[in-house]
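Removed: one protein chain of the complex. Kept in place: all other protein chains.
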Amino acid sequence: MNINRGTASSPRPGTEGTIVAQGLTKVFHTTARRTGRLSAVSSLIRPQRVAKAAVSDVSFRIDPGELVAFLGPNGAGKSTTIKMLTGILTPSSGRVEVNGLVPHRERIANARRVGAVFGQRSQLWWDLPARDSLGVLADIHGVPPQRFREQVAAFDRILELSAFWDTRARQLSLGQRVRCDLAAALIHDPAVLYLDEPTIGMDVVVKEQVREFLRDQVEQRGRTVVLTTHDMTEVERLAERVILINGGRIVYDGNLDTLRRTHAGAVNGTADLEEIMRHAFGDRAQLEAVQFGAGETGAAQLAAARLAAARLGNGVRS
Amino acid sequence: MTSATLDPAGYGARPRDSRQSGRAWRAARVTVLSEFYERGRVASTLFMLSTRAALTYWLWHALYASTTSSAGLNVRQATTYAMLGVFYIAFRTVNRWAARDTMVQLMLEGTIAYWFLRPVSPRRYYAIRASGDLAYGTGWAVLAYCVCLAGGLVEPPVSTRAGLATLASLALGLVILYYLKLLIDLACFWTTVNFQLMIMYEIVQNVLAGALVPLWFFPAWFTSFDRLLPFQGTLNVPLSLYIGRTPVSQLGGDLAVQAIWIVVLALLSTLVWRRAAERVTVLGG
Partner (left out) sequence: MFDGRLTVFEQWALYYRINRLNLKAQAAYRGEFVLGLLFGLVWQGSMVLFAGVLLLRFPGLGGWKQGDVLLIASMRLVSHSFYVALFSNIARLSMYVQEGRMDGYLLRPMPVYRQVLLSQFQVNSFGDLLAGAGIFVFAVFRLHIAWTPLIVLYIAAGILGGMMIEAGVQTLLAIAALRFTGTFTWTSWIDQMISTFGNYPLNVLPSPVKDALTFAFPVAFIAYLPAAVVTGHTASAGIPLLLTVASPAIGIAFFLMAKAAWYRSLSLYESVGG
């Protein structure tokens, strides 16, 4: 990945807001934990490396102004796909083009045209009032002050940010913080917006507010929006097109209504999307998704987080 | 497509497309803002620093109670060195723990991903934030220094030339500090957590730079070995010039050693940054 400047290139005209993926594959190498006697010691000395394909051979095309929902159980590969689209992850193989640019190669140019919100991971600075964070991000993106003020005023109209944007991020409620994060992702007016589980854990009122905002962004501003979610109501309210992913592969890509009609017969004539999902992925997968819908936190990351909690205090001596 | 309302290339700035934002340096203000929004933190910093400085002052005067010179330093030289060492420990870095803004916290929470989604390279963003930290720390250090100088707790530099020499070697020393901290932080890309590495580094840095005990009190074998390392260039070299323990004529040699370390560390960090970006894959999941 090019961490400095993207190679100087402008996108081909007419590609803004377009996302193309072809044969996208991502293989992860992880260290396997052994079990049994002295396992900790032997893992310490000679760790076992394991390769696992999180996404294999995924292809699709998303046109400007489309809102597409990625659905699938935990660990299906949704987040990995999104991360490849954003350029954070470099695909092991396959081709990806967003706004006519290859995201992981033309990083800086790409960053000017996309925005992202990764679930509960906030890009706001913890100790700063939300509005200050937005200001810093505007500087990072080189948004002129006048434009910044207009943008923020526009976001405020639907998201009602002004009620709490002088509060520091650490004191915001989840719903307030994610609304600020949405504004943060759009401060530079990108053509494409990625949302990884944006409404997870929010109450109904805030969810509806966020949906209204997203609809407005797609219909009025013509942004392309890609989102992953476990919330079926959200899908029904927002997306016309869904892409179902399971086991790192696309199992369905198309119109939501068509999906409903195809599976309706199999699940006793119901048009309920949750029933359909259960049918498509099996009971266990969907149940898991509903109960623990906490994003695609891998086991390794969870372990890391747990260890972090335990170890954090060590930093206090410094 | 209703792209009439969109200007995704960035406000008509197409020629500057893949260039980084010129206003990005303003992100340096995050540190200062964070600290000042937490007034309690500033107050406790003040309290902790003044108690520590005062105790250091008394301790060194007590040590010299029955002697006038030790290791070639008199009581005023030793106290000045030790006090400035306290400021060095306090303001060398800004502690970003409470602000959840250390590299390791960003790694564990996954928010580091956003660094790679901005039109400023992570490398430059890191440098911008570090300079904000430095400016903030320097502000405090200068304030503390002036107060102590006015109160006669520390001595002024032995001569104007020594003062200028101190500033020159201090400037290079700060660059060395920046690179060392950067390398420790970048280790996170491989180890995810670097708590132990971080605190280990802090201790080693403080000891080998002379912040804990002025290096002149150490045995000769220790200092001659330490001379080859980058750490002492960040504190001992400028301070020794300041208190007149090393003559200004020695400045050239000291600066040369510092410059060599800067080149080595800069090359190393360039290499590590490149590898680190490739390692971002581990963030996926």
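Letters A and B mark the chains as written, and numbering starts fresh at 1 in each.
To be clear about the criterion, a residue touches a chain if its C-beta (ideal position, glycine included) is under 8 Å from a C-beta of that chain, and two chains touch if they have at least 3 such contacts.
If you're wondering where the values come from, they're calculated on a predicted model, not measured in any experiment.
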{"item": "Hidden-chain contact residue, picked from the options B:L63, B:L183 or B:A259", "value": "B:L63"}
{"item": "Touching residues (missing chain, whole complex) on chain B", "value": "38, 40-41, 44-45, 48, 51-52, 54-55, 58-59, 62-67, 70-71, 95, 97-98, 100, 191-197, 199-200, 203-204, 206-207, 212-213, 217-218"}
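The working rule: only the chains that are shown with their structure count from here on.
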{"item": "Geometric centre distance via CA averages, chain B-chain A, whole Å", "value": "36"}
{"item": "List of chain B residues in touch with chain A within their complex", "value": "1-11, 13-14, 16-24, 26-27, 29-30, 33-35, 37-38, 93, 95, 97-102, 104-105, 108-111, 113-114, 116-123, 125, 192-193, 195-196, 198-199, 202-203, 273-274, 276-278, 280-285"}
{"item": "Chain A to chain B touching residues, read off their complex", "value": "1-11, 16-17, 26, 28, 54, 63-65, 79-80, 83, 86-90, 99, 106-109, 111-116, 118, 121-123, 125-129, 132, 136-137, 139-144, 147, 168, 170, 188-192, 219-223, 296-298, 300-301, 304-305, 307-308, 311-312, 314-318"}
